[in-house]
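All protein chains but one are shown at their positions in the complex.
What follows is chain A.
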């Protein structure tokens, strides 16, 4: 909280222990501060982690705050989850021309690179960024050494004649190139390796390596770098490349075998930790390099005055790490040179509009695809994202489908150790052998399955099912990390084991022999608090499945669906939705885009933001005066505590047409409801000023109140106190000063000797700008990290709903207030119920938001029965509408939720019975008061002398090109002339008819004459264009002629 208020960075120091020798003595110094790393809130290193509610309260923090963001210079920043294609996995794709290619992005600590195996015109070649041209595959395989042509053929094609036939042609390529031996192959490759890297441009540093060495190096360290080479044993790499070739051949034969890029199992999510570690690594390496430079520079000095002390340089150089991290998080530009990473927009400012906006932001995933491309593939809803990513929560428009949100129970894996898994692979069943020991014939024999560990062929087995079953058993027993996944791919006779980070997974209840492992006693224990979710995980009741493993599972949605072949049971169906979509009651009864609209709007709803909302000073903060818990809630709402920080009110809604001011989704509001506080909200705004210190020692200061001649305070300073700051509780009007800051006129002089500037100060006040008055809510004076004083003033406005303010229900049904009607004119039911809102029934047929009707009915039943437990509208539960109808009848209402209503104006009953009940309405942040704007005459831009643009500058309303076209087509030339010139930037100019250039004051400078100069009116912008062209040596001459020539 303090960081937020004082514009500081929430960071923790990093200390290092250093050891060095000086005077032949080893010196060890501990806890040298190196840098400060920003700390994610509520992370393990944060002081908020594990804090109880009471502790949070003492720290002025909201106990419901989800954490997961950073505070950099007082702004809350979120590092969004980044979605990428998985690393170190082979992806086979077909291109438009019928070619097939397999690609793999190798990522090691050293570098990231992409290798392709391409099938083009029946020939297969390998390509990589370091290679000048694609290299025939046989040459590559030969270069990998020790393989005869027969072995290559076996490795690639196995015993299958079809693949053998297809591959045969590739040997000709090698022969054509004259490559027969490994030596020749390496030479062939070495010549084609791009010279580059650090050795470039420095002749004489390292002796040029021979092409063979170059080729060997490229193959060993650059191409498919994640398959490490030990003792120059290239066989694993050869197997890997051969596998890629085989996949290409298979895909060429059967186009169904290409991979799907959009399959969620082929995606990896990159979290803040990974991104930060990359950045830190890069910055640390830079730090080490510059420290080394510093040392070398020091020791190069011929006579040193003192012994070298590394502590100082470490701390100063370490600053660059701190700054680098801060800058990256602040700006969102992630630049890591080693990985060719150059991303913008990784971080975003945490949207604090409503609690739900914060929660939504924490689960947001942004994709790496360009937004401009019009491809539908990556944007489409993928079947495999079931349960992992929310199907509803995505923005509309250009980022549609590219920005996604996590579903409720989704877990993103972290990296698990590979080594224990390796050991387990061989220990599980008999007959699992390392792949190193086999030739291609054996590998590709039918019935033999290759075990891949993180995409790399690792071992062979003939009993895949048994192996996988044993592996899962071990995992359920807790011997293997629960986040290691295993799945069998029958098409490629492969078992894949994944331990890498960034996979998306989700817990399921294990089902064995047609019975769920989760028994009622487990739930009892959970309720008593004697068992946790983790206990169930350890005891093999629940396990996590990732997207790939899900494909091997048969998951029952409810316990009744379990049959003998079921392997898992869904914990709760509504968890396929995310936190934001979870607000919607009965979402399964709505047309799906409506749920998506609500997901976008729920984030704009005004409501309670956090328990500490009145301690915060945000740039803009909206709060509702009387937020209410929704009458109809969902389990998700309870889980994310939306019922504790709600954003809306339960309005009694009547669905009817009323007054004609309700067309096009407009709402009719009851004036008395507004009087009583419906939709009332508070708007807080921040105005801040920092008192800077200038290099010459002068400082900004706060000035006093200005008085006029009679000693009265001038109107502009009405709300100022003696200290030059606004008084809390005062009402400020537009233009009034809130912080009377003054800056020194002289900011540069040194102040030594005669070089002294003026001692005067220039006022630089912070004024209240908005047209509507507000009250001063808080004034804060504090110090920043740089020890300069910072002053923040918060203003407060309380607004009641007015015509044009935007409201929305939770079903994507937004509308503006069309009219506010007196209570006595509103329709009322026989029991005297008067609605808060009247909604037009035309909103229903085309929108098909049946969920809203259900919400209304369920809410009404809950209200009349006085039972909160009725008000549940969870997704995919069997809907209790019949039950609710029964409850309504019991309490003397119609079962369908309609009631007898009387017109308030005439007293006649409405002919039809009207559907009515409580519906949760959200007030959205778009308010007329913030948008209302008009201008007759006003400020103009300096350059063009045209009216300024935008409400904030009191700008004009543009008559645009299309409007201009209309006027031209209509022939309204005088109107056009008025709009585009007289009302905009008309100027009188002097033009010389002789030379066609501009003159002034009736005199032409070019012709040195006044004889031919005439005046005309033209747009100032046109005059400017002429002059700018002249300044660029483009002559512009204006020829004039009489519009109505005199008869000669």
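Things worth noting here:
Please note the rule applied: a contact is a pair of C-beta atoms (placed from the backbone, for glycine too) under 8 Å apart; a residue touches a chain by one contact, two chains touch by 3 or more; residues count from 1.
What we mean here is this: contacts and distances are computed from a predicted model.
Matching "Mitochondrial zinc maintenance protein 1, mitochondrial", "DNA-directed RNA polymerase II subunit RPB3", "Glucosidase II subunit alpha" or "Non-intrinsic ABC protein 6" against the UniProt entry of the left-out chain gives the name "DNA-directed RNA polymerase II subunit RPB3". From the options A:379, A:811, A:898 or A:923, the residue with contact to the chain not on display is A:898. For the options A:680, A:860 or A:1023, the residue in contact with the chain missing from this view is A:680. Between the chain not shown and the residues A:798, A:952, A:974 or A:1017, the one that touches is A:798.
If you put the hidden chain back, the residue from A:7, A:270, A:777 or A:874 that touches it is A:777. The residue from A:116, A:280 or A:828 that touches the chain not shown here is A:828. Contact with the chain not shown here comes from a single listed residue; of A:889, A:957, A:1016 or A:1040, that residue is A:889. Although one chain is not shown, part of chain A still touches it, namely residues 614, 625, 671-673, 675-677, 680, 682, 729, 775, 777, 796, 798, 822-825, 828, 830-834, 889, 892-896, 898, 900, 902, 904, 906-913.
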